[in-house]
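Only one protein chain is missing; all other protein chains are in place.
Chains: A and B, in written order; residue numbering restarts at 1 for each.
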Amino acid sequence: MLGYILRRLALTVPVIIGILLVTFVIKSLIPTDAVTAMFQGQVTEQEAKVAIDAMRHQFGLDQPWYIQFGHYVTGVVQGDFGTSVRTRRPVLDEIGFRYLNTLELTFAALLVALVVGVLSGIIAAYRRDSWMDVTATTVSLFGISMPAFFFGLLVIMVFSVWLKWLPVMPRGWTALLLPAATLGLIEAAPLARVTRSAMLEILGRDYMRAARAKGVPERALLFRHALPNALLAVATIVGLQIGHLIGGAFIIEVIFGWRGVGELAVRAIEWRDFAITQGIILIGSATFVTINLVIDVLYTWIDPRIDYSAG
Amino acid sequence: MFKRILLALLLLWAIPARAADETLHFRLGEDPETLFSAKTVSLTANQVIGAYLLDRLVYFDADGHPQPWLATSWTISPDQRVLTFKLRTGVKFTDGTDFNAQAAKYNYDWILDKKNASPLLARIGSLQKVDAPDDTTLIFTFDKPFAPFFSYLASASFGINSPTAMAKYGDQYGRNPVGTGPYMLKSWVPGTEITFVRNPHYQQFRGDALNKGLPYASTVVLTVISEEAVAQAALESGELTAGSVAADALDNIVKNPALKVVINKTVTNLLFLEFNETHPPFDDERVRRAVGYALDREAVVKAAYNGYAHPMLGPLANGIPGYDAAIGEKYGTPFNPAKAKALFAEAGYKPGPDGKLAKDGKPLALSLKSYSGFETINRTLSIIQSNLADLGIDSKIETADWGSFYPSLLKPDWDMDLMRWTSSDASVLTSIARSPGHRNMTLANSKQDEILDRCQTLVDQAQRNGCVVEAQTSLLETATFAPILSDWLVTITQANVKGYHLDYFNGVIVGDIQTES
Partner (left out) sequence: MSATTIGTATDEAPPRATGLRWLGRQLLRQPQAQLGVTALLIIFVCAVIAPALVPYDPLQVDAIHRLLPPSAAHWFGTDELGRDLFSRVLTGTRYFALVCLVSVSISAGFGILLGLLAGAGAYWTDMAIMRVMDIVLAFPFILLILAVVAILGPSLWTAMIAVGIAGIPNYARLVRGQVLAVKHEDYVEAMRAIGAGPLRILFGTVFPNVISQIVVYTSFAMPVAVLSASALSFLGLGAQPPLPEWGAMVVGGRTFIRTSWWVVASPGLAIFLAVFSCNLLGNALRDVLDPRSAPK
């Protein structure tokens, strides 16, 4: 088991280095850096030349990309993730609190997605091909069938503007409700599908038919036998979803003014503040790897037949 | 006795306002990257710094003339190279240290020191040195006269920070700014919220301020709200005291009795078309002028800005000293497709059998660049494209975010770009249009370049305004750019908000704002 975990971790190191390498190459291809981005539209480059050159030098942006890459990797190994050119704050300070916010939103959204997705999956499987199946499927597909910014806008309109149920300003715990619900409904569809098909599989097995024939209550069949099996499949999907929710939920974060990593990533790219972008990539990849590992380890716990030590 | 009664009356009058323990909530469109004036040229940062933290030596009155603020008077040497300011006494920074000439000198020396890499180096001209012979005298010495200096002195960029605090916080000063302004920074949650509290020792010296006492509101909270729909809803729910929203949403708001619309039509921005003069067709002045005539500015105002803008024929916004409406009327290119067609024909571009303009059998196809992410810009581009299409010209719109768009203008493969610039000073004309232009695509024109250079050296305001008039005329005569419009500053406040007004450079005087219950 431990060997498996170590091997998995070892595999991700080249991937992360590769991502950083590509980031640095792209950075050298893109014609604007964080310094010029700060001055654009306010002061012409000729006028600001002295300041631009001095700041570039200060942040090492005047060096070739491979030197910058070397410095960055050396820094990261020593725990220094660099400084934002724009705010002059350490990257970890910029990302830290936002990372917690994003985790909060991610888990809240997952909760919504699990409730909506798994429930509609169960209903759909239980009353297969009935109107309930169709309704459940339709509901689960609702969120995933619209651009996130459109869905988010509709949610704000309905709940904050028309119904006036919730404050619109990003403040307090109620601020979490709308973005989490929106994001959760978007993520519900794959969960519903997986739950439905996994449950159908179990319900269709001979021993289930036999059990049903023997008069075991349908509810017991559903919840004691079919559901646990479905949860295994659900866990895989959840792992993937956490991965792309962290950093991938940027549109929802932007629309709802949620100060998360995704929103910061959008801004950082707009500002060309690559120290932040790189920090987000690192922290995002690390989270992704960790969560998938945890889920794989959980598998062996849920289903002891799975053994990774051999593979 | 009489004096005492008067005092009591005065106090009675002053107390209700002064004791106001209210909190104002304003919208910020984005989080400022720093609140250190010498480290930023961002509009948002300067708005915040200027309104809450830093007072300046001078401000501009409603007629565009500099007036004393932290300075009491000034003299200009005959050769216009030396400016001597007399400063107020008894003013303190909010950290308790004294404001005086040495403190001011420290600020300007900091900017002058190249190793500090201040972007304001671009705004000090040939400033040589700053002297403070005594506590109340501050002397600026320039190599060459520098005309825009007063406008810049009045901007937040040249407000005075506490030298003690600057030294204490070093590179982190931008997170811990200290000035003599009406408010002090209390807390700043990055990306989310900035909270200011009243400066209990504030003295208001501005002549245009309504409230000469302490600021009315004890606390001001600025919340970052980037999404328009959210800002609008927050205004309607009363969560925001005031904030700006997109012009598109205003139709709804003007009908709402709970909200008030404050419109400022004297503004410092200009939306205009620029041309790449280094290759055909825009190396030909007639073609540039023809495009000017082709622009249906009224349509842009109405359809792209929902009517909250005014069409512009001259190259200088109406809020910049030196603006003269008559120039645009006389030399501008108002919408006139027939004239446009005639000028194109004169330059050799005539309609072919398919109705498309062509020269020597080659149809005219233009590229039109701009920056993305702004619906007003996108719509303006679509209207321009449609205007050109009406004349038989195909154009291709290319938008990308600033960081991609602006550098791409250095490559000469484009024809036109739609640009918007905000500046409080006429030097913006020189920055943009003095050959080779800010993107190296403006042809040299010795007469025009001489005027633009000269305008930068006239410190005397009357002389300078005369030169700026010449510059505006020349820019229209050479059709260096085609002005389109200036958009208005629209702020929405709750109906019970009193005293929300903007100064000449569109800065808000926060101490004047109060709400009636």
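The criterion applied here is as follows: contacts are C-beta pairs under 8 Å (C-beta built on N, C-alpha and C of every residue); 3 or more make two chains touch, one makes a residue touch a chain.
The model shown is predicted, which means the values in this text are computed figures rather than measured ones.
When the missing chain is restored to the complex, the residue among B:383, B:452, B:489 or B:510 that touches it is B:383. Contact with the omitted chain, checked across A:31, A:75, A:90 or A:167, is made by A:31. Looking at A:38, A:114, A:265 or A:291, the residue that reaches the missing chain in the full complex is A:265.
Of the candidate positions B:219, B:404, B:422 or B:463, contact with the hidden chain is made by B:404. For chain B, the list of residues touching the undisplayed chain reads 228-229, 232, 246, 248-249, 251-252, 296, 298-299, 302-304, 306, 371-375, 378-379, 381-383, 385-386, 389, 397-401, 403-404, 408. Taking the complete complex into account, residues 11, 14-16, 18-19, 22-23, 26, 29-31, 134, 137, 141-142, 144-150, 153, 157, 161, 189, 193, 196-198, 200-201, 204, 247-248, 250-251, 265-266, 269, 277, 280-281, 284-285, 288 of chain A touch the chain not shown.
Note that only the chains that are shown with their structure count from here on.
If you average the Cα atoms of chain A and of chain B, the two centres end up 39 Å apart. Interface residues of chain A, counted against chain B in their complex, comprise 30-32, 36-48, 50-51, 54-55, 58, 86-89, 94, 97-98, 153, 156-157, 160-161, 164, 167-171, 254-257, 259, 263-264, 270-272. Remark: chain B residues 33-34, 39-43, 114-123, 171-172, 174-175, 190-192, 223-227, 229-230, 233-234, 236-237, 239-240, 401-404, 406-408, 421-422, 431-432, 438 touch chain A in the complex.
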